[in-house]
Each structure stands twice: as structure tokens, then as C-alpha cells.
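Below you'll find the structure I mean.
Note that this complex is displayed minus one protein chain, with the remaining chains in position.
In this document, chain identifiers A, B, C and D correspond to the written order of the chains, with residue numbering beginning at 1 in each.
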Amino acid sequence: MSDLLFLIPLLPLIAAAVNYIFGRWYLRETSAYIATAAVAVSFALSLGVFIDQLGSDDPLRQHLYDWVPAGLFHAPLNLYADHLTAVMLMVVTSVSLLVHIYSMGYMQGDPGYYRFFSFLPLFVFSMLMLVLADNLLVMFFGWEAVGLCSYLLIGFYFRRHSANQAAKKAFIVNRIGDFGFSVGVMLLFWKLDTIIFEQLFDRLDLLSTNTLTVAALLLFTGAVGKSAQLPLFVWLPDAMEGPTPVSALIHAATMVTAGVYMMARLYPVFSASSDALLVIAIVGALTAFIAGTIAITQFDIKRVIAYSTVSHLGFMVFAVGVGAWAAAIFHLMTHAFFKGLLFLGAGSVIHGMHEEQDMRRMGGLRKYMPTTHLTFLIAAASNAGIILFAGFWSKDEVLVGGWLDERYILTFVMFGAAFLSSLYIFRAYFMTFWGEERFDAREVHPHESPSIMTVPLVILAIPAAIIGFAGFPPEDGWIHDFLEPNFTTEQRSEEAASAVAVFQAEDEADEHHVSTAMTLTFGAISTLLSFGGLGVAYLAYVRKHPAFSPTVWAARAGPIYQLFANKYYLDEIYERLIVHPLYWFSEQVLWQIVDIRIIDGAVNGVASVVNYSAAQLRRVQTGFVANYALAIAIGAVIVIGLALAFQSDLLN
Amino acid sequence: MDELSATHFLLLSAALFIIGMMGVLTRRNVIVIFMAVELMINGVNVALIGFAWEQNSMIGQSFALFVIAVAAAESVVGLGIIMALQRRIDTVDIADIRQLRE
Amino acid sequence: MDSLPILSMITYAPLVGAAILFFASRADAEMSRRIALAFATISFLLSLAMLIAFDVNEPGMQFTEHIEWLPGVGVNYDFGVDGVSALLVVLTTLLSLIGVIASGSITHRRREYYITLLLLETGMIGVFFALDLFLFYIFWELMLVPMALLIGVWGSANRVYAAVKFFIYTLAASLLMLVGIVAVYWENINQGNDPTLNILDLAAVQYSDDFQFWVFLAFFIAFAVKVPMWPFHTWLPDAHVEAPTVGSVILAGVLLKMGGYGMIRFNLSLTPDAAEDLAPYIIALSVIGIIYGALVALVQPDMKKLVAYSSVSHMGFVTLGIFAFNMQGFYGAMLVMLSHGFVTGGLFLCVGVLYDRAHTRLISAFGGVVSRMPVYAALFGVLMLASLGLPGLSGFVGEFLAIVGAFTEHRWAGAIGMAVVILSAWYMMWLFQRVVLGRAAGEPPDPLDGALQSGSVPAVAGGQGVADHGDEWPVDEHGVPQWPDVTRLELIAIVPLVLLSIMLGVWPGPFMDVMRTTLESILVPFGSQGV
Amino acid sequence: MLPGIEKINPDLSLLTPQLIVLGLSLLLLLIDAVVPRWRGAVMAYLTLIGYAAALVATFFMFDMNESTFYGMIRADDFSAFVNVIVLVAGILSVLVSINYMTSRAEPGSMPVPEYYALISFSILGAMIVGAAGDLVIVFLGIEMSSLAVYALTGFARHRITSLEGALKYFLLGLFASAILLYGMAWTYGATGTTNLSEIAAELANYDTSGNIEASLLLAVLLLIVGLGFKVAAVPFHMWTPDAYQGAPTPVSAYMSVIPKAAGFAAMVRLLVQALEPLADEWTIIIAILAVVTMFFGNIVAIAQTDIKRMLAYSSIGHTGYMLAAVAAYGASASIDDDLSVTSLLFYLLAYAFMNIGAFAIVTWLQDRGRGVDLSDFRGLASQSPVAALMMTVFLLSLTGLPPLVGFYAKYYVILATVDAGMIWLAVAIVLASAASAFYYLRVIATMYFAEAEQPEPVGSTPWLGAGLLAMVAGTILVGIFSGRVFDLAQGWVDALTIIPG
Partner (left out) sequence: MSTEVLIFDLLAVVAVISALGVVLARNPIHSAVALVVTFINLAGIFVMLHAEFLAAVQLIVYTGAVTVLIVFVIFLVRVNDLPEFYGGNPVQRAFAVLIGLALFAEVAAAILTRSALGSTGPWTSEVIAEAGGNVQVLGQLLYTEFSIAVQITAVVLLVGTVAALVLARPDSALLPGRGKRTGLISLGHPRGTDREVAAALPASLEASRRGEAPGVRFDDRGVVLVDNAEVFTESTAWGGDRLEEEE
């Protein structure tokens, strides 16, 4: 199996290259089949890897070639698949495959069809490289490459200014995170002389706690960018400029979770620094809550889902921060399916509504598009954490993890986020599928999408509904066992081990002996919160209960509502405080003053001084012979005088 | 300074030399400048002959002879230039002869 | 010199071509072009052969040539190539060949143009081969004149200023190097050695710290101006903007490399102690240059200026890497040089393609080029991404290694230098967005443009500025000139660079193999880890 | 004890080149009187043949170190090399002159026959300075050379500026001659002899470790001032721009090299040979003069638009470099390795090729009816690419750009100065060179980058063309094959051998 590992990313890459080069003139529609087939084979192979890993604790490895053999900084292109990778492979290839199929319908007739089916497998390739990497540099390659694909696909409609802006913004904001990430990589390399994961983990005990904390925080910066955490999440809502399948695949299911995956992959680094984890937990919790508050004020269906994504990424990051590693990955997995499904469903709605995205111009769609409605409902329930649906199990575990880690305040914040996630998703659901038809029926004729789109929805709905049982019973399900090897620290040196051992002992005691009572309590709270959200949404948007009227509440909340609706003015703050000053500084200070006036001014100044002195000195030459003779005489007197004074015995 | 010594002659030579030089520096009439230079050269000759007298060598006198001869040749050339110039522009004032400048 | 003098053949093939062109006064433009092409190709093929025959395990000089020249003053004709120069020479011959190919848009005094180009090539190759300081200096200055002529004769509006500035700036700086060369020459003799100017012999001598300091400065300033390092960079934007396309390509692709090459070859080997002492200051300047170049590039209204300032930024990595004194830094510096040659060369060609069509380089005059020139957009896009350091393309490996190298020695410098990944993405993507993406001036906006923004951002039509299109191209109903996509010649010129930059990003191994042993041997005096 | 009148038995063979040139000069005068119809070209051929013969004779004069005429005449490698410089420069100047003399570039007519005679006399004077072994001979040689050049400067007698240049040159030259003479008198007074070798021998007994006696120093200083005038060192340079600008262009070309060569030959003979024991004193003075000179010349040249005047200032700048070479004297442990005068001689030879070359292009343009202003060069590259290319070669060589001879010359000077421990002087040289690039480049820029305004220059000047070719070849090749030339020049150390009269 390990010999075929390279095919998993390679096939999509080939598809991407072939489609890009030949797509425009030769392949055209055929490109979709090539891409889908490649991804399908990748999926099959991933399945093989998964099955292989199910029964084995030995990771699969494949050495391809030495990518960057720069002395100690040795970055071989190795593929590596352990349990964690296997889970990610499954998630990535399955969702990708479905999105590919779905896109064949969704993108029908688009002039950039071939381009789409070139970028999409390229993304799959990049994501698979990220997942399969065995060292930091290859991971960084995948990390940046998915960013590129995100850029290409957000800006897919490159004739739209807003799409271009969003694409650029996504890339640049991501790069801020990447900056931190790469400094983290360099820090680890500097201290440990390697960037290969396994060697890195072996040598971690050489690091002081402070260094570890710094390294972990730097690496986390990468995750903040990629996984759209506070304060860098601003790019993700704008990323909805891309075609909806892209949002489903990249900005919900896979790419944005790369940050979480990265932290899981670097578990030994992160788990060794409790300070860093605390920061991570706080960021995650705040992100989850704040994104939720924004989501309830949005009217664009994709934006609601986008903020929901941010919020759920916050859940995952929070899980990492409180040491609930398995829960984080578990939530990542369930979220991939239900959020992918939500986006695809939203895409189907948009498709059926002739590119309308504003929920205020929708309503009552359930009778026009039943399949979409049903699958969307399943996904929404999962997202809201309605009991038995996938999202419930994973979210519940995150909350329990927070409590067990004794982050009580944060856990309460997370409760709020959980309530909000139920509220906004059902708000969206009800606004879209229930209530009166607010669109102009003369122009818009809602219709169900073709089966090429609905079939993936149905397929995706299955895991979105039931995949949660992979984590049943809570804290002790299959997923926990499977990921166990990834999240235990081994092989620590004596002294470090003793220090960690205590911590770990407590940890294990807490984690693996969760009382049934606690499980039940948290299940109850979760259920309460999710139904609470559902209920409020129902009352407000279906029953139009005056006590829950959104307009009234919006007016009552006033500035707070404005704050939410304007996403805390983060974009504006960045624009005013960073972007504009930077432009001003670059142009007015650096370029116009430092460069042109000072540096170049000095250069030209030398020339001017020379020219000026030339113009002045030439006037010495008066044309008057007596002056010339005088010059000679003065020169003689000076030369003779000085020489006599200094060199002769006259004065000395 | 009771005895006649080379110092006397050297001082005289210096005086002549410098008076000549000041003539070159102050006069505007080309011909007078020319005369001033002759003064300088005579100053040199006094020095040469003075040194020869002091050292009992004839080299100085011989040198002075060549100086006089060369000075004569120079006079010829100089006066030739003055004549040629005077033929073009009717002046011997160097303040008028300053088209070439700066 | 028993074997074939292949290095001399590589060097003087273009010179022969130039001489033939010079005397072939009847040759018309097309003929001149063919002759130039032939000799540039010969040089390129010979250099490839040299690279193939190159023994990567040999740290010293290879294919050496030695002719006694001016024995009285220790000057000899010494040629040789090692892992550092081999690649740069091939880069030079390649870019020169591409330069000849891409010169189709030159319309006047074409014979002289090709003569200049070929002379320039000889000068550039000689710089990399020369082992004798005197010979090196000759080649170093030799290329000044053709380059200044390229800018001054075939450049655009403000070309005279740019040419003169380029010439005097670099001349002034390199003249100090001449004093340094002479000082080293005498110091070597004063230590009781035979008169020589061979760099290998001179490097074997231990000089006093004080002496090293001054000699280091003398050499360094010459190279720093060439690199160009902040704050010696202001000639570059002017030169680039005014130079013809090929001039810019060669300027960016090869001339700037000579600075980095010179530092590795001369500063490090002659004055290792001074280099180590002064490294912190140089690192600081490099970092300033990296960030500064990027920030200033951000606000440039002119495409070439933007790329020029980005060069300042990129070349900062070269000095950063070199003065980190470890393997990563060296690799990084070398790879950045190669990558910058491919990528910036390619970018200038891309700018040239647009300039040939629109006769302006103002960014504001463009927009939506992709709709009319999709192939062009793809090529430009790849180069843009390579320039901003996307992993898998050429820019990344070098820059990352350079920073890793710097980081292990100077934490803050590495960290701050890394921040340029944000800025480089910013200015390159913004450039790409304004020029290639979007819409041309006059085109109506997309109905869905800004639909997501809930009305806060107005829909934006294409580029605001108006280019002077003349009647050269047919226009569509919006008055947008329908430029043809890249021609076959342009494709031949740009595609190799694109492919090379991909290759360098995906598989830099072969490149690194060539330089490995040499870099390791250069590193020996610095006793650094990292082998 | 009367020394009997012995029959003097001089070895005239040691003066072969000088005698050839003297014979040539007299022959030219004679022809003018006897066969007036041979005026013009025939005289030019004769002149060229004569110089070539003298040059050939000179090559037999190397590797000699003898004296004759009671030590008044030295035949050593230094004098031979000076002969080479002035004869090469003479040949080149004549080649530049031939067509100019008959062109209509100057108003009125010029007395052509005397022209070649005067040039020959001037060259003879310079050669005599080179071979001088006595103060008297130095003086006479300089005067012979100068007198002829005064007349040549005013050769375009119908042009007032020509006469004005001659007058200024003459008056100041006379003034400087007086100062130089005064210095010689003082030297004589301090040492009791005028023989250069004997002066050196005399001074060798003198304690030069501490402060020098004022009168001796005065002698040195007056000599420096006088010679400084001859070589156009600032602030004794004032005549240079006016004389160069006023003189007919071929004469400007001529006098940019040969009187300068004579001046430097005198400087070497007087300072290096005779006053060698006082080297510590005069090197520093010369060094300071060198710096002032190179900067003043090169900077003021920037402000000039008249090419001849610009080249005049440029020649002042080059004087600075040559002075630097002289100032570098005395540093080497072994005098046989002393590069100072070697580099000076090489510089002079290089300078002959490139500077006469630059003037030759100006002449070339004048022959075709153009002026000597910078604007007359506009767009020359598109009208006469070869002429423009040649001018570029000369100017770049003057800038000191490799691989042209000017670079080698400058390199050797820097080599010498650094050897002498005067790094600051070397730095000054390179900075001044950079400044000089300003105005040299401006001419190149005008030729290449500006649009032509005047009609294409037409005309036929075969001799000038031949001369230009020779000078371009020299400018390119002399540097590359400078090894042998340099060895020849290194023979100057012969001059330091003390051969009493």
C-alpha cells in the first residue's frame, strides 16, 4: 500500500495539469470527468489506506525524493500516513469526490468550466500533500498551496472586482498566519536541527518550556489564519465570492480545518505547553461565540453558513486548547460532512433561485425543492447539535473537554456559542424553506436541482446524520481508540518525562474516566441549548411571535446589533488602522521622502554639489592674465609658506 | 653685513625678482608685463652670478649666459605674438584680451 | 591549459558574434538578429555542455585556464568555474539567448543593438569565470558600457538620466573596489608572497583585521550597489523603468547577481574575519531592504518600477543568506539568485509584452487583460506566484532557506525578513489583480460584482486610466483594444523561464547538487555548523 | 693649474634620435626656402618618416646607461622612453594635423611649412629634457619646447582667440620660467653644481632626517612651482584651458601631451633624479598638488560645453593622476621595483593615444565644418557611427574603463600609490575618476542618445583616418599588451645611477 501512496495526491495533480493546459481548447466539458475520475481513484486509494490503518499501528511511509536537501535543513518529499492522516484522507477525498460530482451540475455552462475542474483537483492535491506530509516544509507546501487554490477559486469569477478583492484578501490574511507559522518552523529548526516530524518529536525535550510556548504560539498563528480564528477570520466570509461548491469543499470541509489538523499533527509540541494551550482555548472560544453573534444578523445564506463555519472552527480550536484532541478531530470530521452538505444545499438553493443569495428574498422553498430541503434540514440539525445527529456527539465532547480541563468560564462561553449555532442555522433554515414566498414569482421560478447535484446531497446527508456514532459512546468511541496513538506522548527523556508524567497522569485520569453522570448532564445541556435555538428561531421566523420579532430585537439591541451585523467592524478597523496607514507610510514616507528625497536626493545631491562647484569654480578662470599670474603666485606663496613652516628648520 | 657677501646679492636678486613679479601681477599693459618678466629674469641672473662668485665656480656665470640668450629668444617670440595680436585688435591691454574665459 | 578552453569559448563566442556584426555593415536587421541568435545559442550550448561535464563533487575550480599576461604586476589570464559560478553562467547565457529572442520589438539601429547585447554577454560571462582580480575587474567594468548604451539608446523617455546614473553610480562604487584590489595585491606581497592577483592564492593569505575591514568595505560597496542593497538601490528603479525590455531582463536577471556572486567569491574568501564582524550590520541592511523594497513596491504606479522595487526586496535575501554563514543561508542566497533570474526576468518580459501592445507601463491603464490574453495571463500568473514565494515555485526555496539561515544566527532579522511574505503577496497580487484580472477601462461591471457586499462596496468597472492605444489594434464595442495573445516568439522567450521556475521550486536538488561542495568549502573558514 | 683645453670627444651616437629630429627640422626649414612647391603634404611625409626613423633609433637606445658631453646628456632607458612617448605623440599629432592644415576650419591661411618645423623643434626640446643630465639642459630643453608651442598656439593668426591663447600661454610661461629658473639658481647655490647626478651625490651627504634648511627647501619648492606650471598642476594651471581652447585643434592635441611629457620628464630628472635625497619632502607636496589638481580639473570640466575647453580641464585632471604617480616615489624597498615613474611613463604613453585621439575626433568634425561645442556632437552616432564609436573608445579610456589603455594606466598609478602607502591618494584618484565620468559620459550621451540636428558631416580626411585607426588600436591594444611596455618603462631606474660629469 505504501508504494501507492504517491498516487493519492498525484492523480489529482495530473488531472489539474491536463485540464489546465488542454482544457481550454481541447477538453472543455470532458475535463470534469477527468478530474472526477482522478479524485475518485484517490478516494479509493485513501480507502485502502484507511483500511490498512484500521488494523495497523504502523504508519505508511513513502520516500519520493529529496526536495530541499540543504544540509541539516533536510526536507525530503516523504509521504506519511498514520491514523490521523487516514481519517483526514477519508474526509478530504470523500467530500472532494462528492463536490466534484455536484460541481458537474452546478458549474454547467460556465465559461471557466475547464478552469474550475483544473483548480479543484489542484486543491485536492494540495490538501492531500498537506495531510500526507511528514515534515514541516512539505506541510508548509501544502499549507500554502491550498491557500493558492483558495485564491484561485475565490477569484474564479475574475471579472468581478469584489471576487478579486476577496481572493487577494484571503491569500494575504492567510499569509499573515503563514508568517507566524514559518517563524515557528524556523524556531523549531534552529533549536532542534530538523523539520521532520518524528525526529522533531524525539528531540522536543531539548526545548525549554518557554521556547515550546513560543513555538506553539507561532505555529498557532498559522492556524489562526488558515482556520479563520479571531482576529484573522475576516477573509472567510468574503471568500463566499467563489462558486458555492468551492465554499463547501475548501471553506467548510477541508482547507479551513487544516489549522486544526496541523495542531493535531504537531500534538507533542502543543500539548507540552499549557500556556499556549490556554491562549488557543481562549481564541477558540471567543471565535466560536463572536462568529455566532455575527451569524445571527446576516441575511446572505452563504454568509450565515460561513460564519457558522468560523464558529465551528472555534469549537475545534477550543477543543485543541483544552486538550480534547480526539474531540477536535472528531468535530472536524462531522463538521466536514454537515457543513459541506449545508453549503451544497445552499448552492442548490441559489442555483434554483437563479443566483439569488439573500434570504430576505426567499421563503417557502421546501415545496419547490424537497430533496434540498430535507438534506439541508439534516445538515442544519447536525450543525445545531440536535441530539443523535452527528454534530451533537462531537460538539458535546468539545464542551465536556472544556469542562474537564477546568476552563469553566470558557465552557460557558461555548455554551452560548452552541446556543447561537442552533439559533442562526435554524433561522437560516426557516427563512429559506418556510414562511411566505418573498421572491418575485414572476421572475424567479424556484426549481429543484438536477440529480447530478441532489445525489451528492443525499449521499452526504448520510454521514452528516450518522457519523457521530463513530464517537459513541462519548469519550470512548471508536474514533477515540483509533486516534489514541496520535495523541499520546511517548519516548520522552527522563527528566521531561517525570514532569509531564504527573500532568499526564491527571489528564488521563480525567479523560478516560468520565463519569456517566457527567456525560448525561452535558448531553442534556447540549440538547437544551440546541432545542432552545431551534425554538427561538421557529417562534421568530415561522410563528412570527411578537416577543421574538427580529426587528424588535434588533432595534432594542441597537448598537450591539450594529456591531454584530457589521462583524465587529473588524474590516473597517483593519482598513483604517493597518491598510491605509501602510499605504500612506509606504507612499508618502518611504517612497516620496525616504527614497526620492533622502536617498536619491543624496545621490542627486552629490551630482548637484559637483555641478554647482563646477559652475562656481569655472569662474576662477576670469580670462584676465594678471589673475592667472596671481593664482600662480598665491599658489607658490602658500606652497612655499606651508613647506617652509612645516618642513624647514625655520620654525622648527 | 660689513663684508660684501652673497647675502647682499641674493637679497638684491630677491628684490628684483619680486618687484618683477608684482609688475606682472599689477600691470595691464602687455609690454610692461613683459618688461617686468625681464626684471624677474635679471633677478635670477643676479642670484646665479652671486652664487658663482661665492663659490668661485664659473657654472653660474655660464648658466646666466644661457639665460640671457634664451631670454632674448623669448623676447622675440613674445614681441611677435604682441605684434600679431596688435594687428588683429588694436590693444595691448590684457583686460581687453579676455575672450577665452571660464 | 591542455584541454579545450571551453570557458573562453563560452565567453568569447558572443564577442566573435559582435565582431562579425560590427564588420558586416551590410547585414540587415533580420540578418543581424540571426547572427546574434546563432552566437548566443553557441554560447548557451557550450555552457550547457560545461554544466554537464561539471564534476559536482569537486569543490575547487574546474576547466581552469591559465595564460601569463602581465607577469610584472602579477596579472594572469585565469579562468575557472566552480559550483557557484557554473549555474550563474548558464543563467547568463540562457537569459542572453532569451534576450536575443525577445528583442523583436526593437525597431531602430538593430545591428548596433545586437552588437551591444553580445558585448554585454561577454562581459557578464567573463565576470563569473575570471579568477584573477584584475581580469575580473576588467569584465566587471566591461559590461557597464553596453548596459548603459542599452538603456540610453533603446530606452524610453527619461533614458539619458537613467543611463548616466546607472553608469556613474556603479562606476563610482566599483572604482573603490579597484583600490581594494590593489591593496590586497600589495598586502600579499608584503607578506612575502609572489605577486599575484589570483583570488585562490590571495584567499589563502591571512590578513590583519584592520586591513580586512577596509578591503571588505571596498569590495562590499561595489557589490552592494550592484545587488542593489538598501540604501544603494536608487539607480535600479530608474534603470529598469527606462531600459528596454531585454535590458531590464538582463539587468535584473544577471547584473544584480554579480553583486551576490562577488560577495561570495571575494568578500567571503578574502576577508572572512571582517565579513563575520560586519555581518550583523549587513544583515540589518538586508532586512531593511527586504521590507522597504516590498513596501515601496506596494505603491508604485508603474509596473516596471514595481518589479524593480520587488527586486530590491528579493535581492535582500541574497545578502541575508550570504551573511548568515551557514549552509542554509548560502543555498538560499544562491537559489534566490537563480530564482530571481528566472522569475524577474520573466516578469520583465511579461511587462514588455504588454508594453509592446499598449505603449505604457502604468498599471492604471490596464485591466482585464486575461479575457483577451489568457495564455499570457497564465504565464504571468505563474511568475507572479513564483515571485511571491509560493512553495513549489522557485521563489520559495531560496527565500525560505535564506531566512532559515539568517534566523539561526540572527533571530529578529530572520523573523522580520519573513514578514515580507505578507507584503510580497500583497503587492504582486494587487499588481496581478489590477492588470490582468478585472475588466478593461470602459467595460461595464459584472451584475453580480459586489453582490455579497450588501451594497457597501460599489460595483467597480475596469481600470480607470486610459492608455494611448492609437489605431494599432481593433477595438470592441466598449472601446477596449483587442490585443493579440502572446506571439510564438514571446512564448518561446517566456515559457522556458516559467518551466525553470517551476522546476527550481519542485526539484531544486540538481541545482543544489552543483553548488554543494563549493559552498561547503567556502563555509570552512566560518567554522559554522550546518553541513 | 689651468685645465687645458682638451679636444672634446662626445659620443654623438647617444643623441641619435635627437639628431634625427634636429636634422629633420632643419631640412623642413630648408625645403620651405628652397622648394616652396613641396609645402604641405610632402613635408608631412618627411616629418612622419623622420619621426619614425627617430623612433626606430630610439629602440636601439634602450638598455643603455651612459652619459656624454660632460654628463650634460644622459642616454638611459628613461630618456629612451621619453623619446618613445614624444615621438609616438608627435606622429599622431602630425597625422591629426595634415588634413586640418589645408581644411577651411581656421580663418585665413596658416604658414604650413613652419608648422612641421616648429612641431619638430618642440619635440626635440622634449627629447632634450628627457636626455638632460644638467639643470642647464633641462632649462634649455623646456624653453625650446615651449617657445615652439607658444608659436603653435597662435598659429591660427587670423583668429583672435588663437593669439589670445598664445599670449596668455606665453606671458604665464615666461613668468613660470622665471620661477623655475630661480629654483634652479637656488639649487645651484645650495649644491654648487648643476649636474643632476652631482646634485644628488651632494645632497646624499646632507642630513635629511630632520628639518631641511630653508634655502634648500625653497629651491625644491620653486622648482615644483615652475614645473607645476609646465604640467598644468592646479593652481598653476590657469593657462591651460585658454591655450587649449584658443589653439588650433591639432595643436591642442599636441600640446596636451608633449609639453606635459617634457614637464614630467623634467620633474623626474629634477625631483626624482637630482633631489632624490629630499624625496620625503617633495612627495607629500606633490601628492597634495595631485589631489587638488585631479579634483579641480575633473570638476570644472563638468561645467564646460566647449569640447576643447573640456578636454583641457580633463587634461588638468589627468595631470593630477600623473602627479600622484610621481608622489608615489620612494616607497618600495628595492628601487628596482619602484613603480612610480614607471606608471607615470606608461600613463603618458597611454595618454598620448587616448587624448590625441579625442582631439582628433574634434578635428575630424571641424574638418567637416562643424564647431567644437558639445551640441556639435549631437546624434553623431547615427550619422557617423564609426567616428562616434572611436570617440567613445577614447573617452571611455580617459575615464579609465577597462579594457582600454586608460584603465591600465590608472591601475598602474594606483598600484604605485598604494605601494607607497598613500591609500588616500588612490581613493582620491578613483573618486576623481568617477567625477570625470560625468563629463566624458555626457559627450557619449550626446552622441548616442540625442537626435542629430546638423547635416551629416561629409568630407575626406585620409590621414586623419589613418591616425584615428592607429590611436584606436593603441588605445585598445597597448593596455592589453602592456607587459612589455611596462618592462621598458621600468628601466627608468637607470636615471638614478649617479654618473658625474
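Points to keep in mind about this one:
As a working rule, contacts are C-beta pairs under 8 Å (C-beta built on N, C-alpha and C of every residue); 3 or more make two chains touch, one makes a residue touch a chain.
Because the structure is a prediction, the values reported are computed rather than measured.
Judged over the whole assembly, touch between the missing chain and the shown ones holds for A, B, D. Only one of the listed residues, D:F155, D:W282, D:F394 or D:W492, touches the absent chain: D:F155. Of the candidate positions D:G130, D:G189 or D:G379, contact with the unshown chain belongs to D:G189. Although one chain is not displayed, chain D still touches it through residues 1-3, 5-6, 8, 10, 22, 29, 36, 69-70, 72-73, 107-109, 111, 114, 117-118, 121, 124-125, 128, 134, 136-137, 140-141, 143-144, 147-148, 150-151, 154-155, 157-158, 160-161, 163, 166, 186, 189-192, 213-215, 217-218, 501. Although one chain is hidden here, its contacts on chain A can still be listed: residues 624, 626-627, 630, 633-634, 636-637, 640-641, 644, 648-650. Counting the whole complex, the residues of chain B in touch with the unshown chain are 1-12, 14-23, 25-29, 31-32, 34-36, 38-39, 42, 45-46, 49-50, 52-59, 61-62, 64-66, 68-77, 79-84, 86-93, 95-96, 99.
The definition used in the following text is that only the chains that are shown with their structure count from here on.
Here B-D and A-C were compared by C-beta pairs in contact; the pair with more is A-C.
Averaged Cα coordinates give chain A a centre that lies 35 Å from the centre of chain C. Within chain B, contacts with two or more other chains are made by residues 21, 24, 33, 94, 97-102.
Along chain D, residues 167-168, 171, 175, 179, 241-242, 303, 438 each make contact with two or more other chains. Residues 167-168, 171-172, 175-176, 179, 210-214, 217-218, 220-222, 224-225, 228-229, 234-236, 238-239, 241-242, 281, 285, 289, 296, 299-304, 435, 438 of chain D are the ones touching chain A in the complex. Here chain A touches chain B in the complex through residues 618-619, 621-626, 629-630, 633, going by the rule given at the top. Across the complex, chain A is touched by residues 165, 168-169, 231, 233-235, 292, 295-296, 298-300, 326-328, 331-332, 368, 370-371, 374, 378, 385, 390-392, 396-397, 400-401, 403-404, 407-408, 411, 414-415, 418-419, 421-422, 425-426, 429-430, 433, 437-439, 445-446, 448-454, 457, 459-460, 506-509, 512, 529-531 of chain C.
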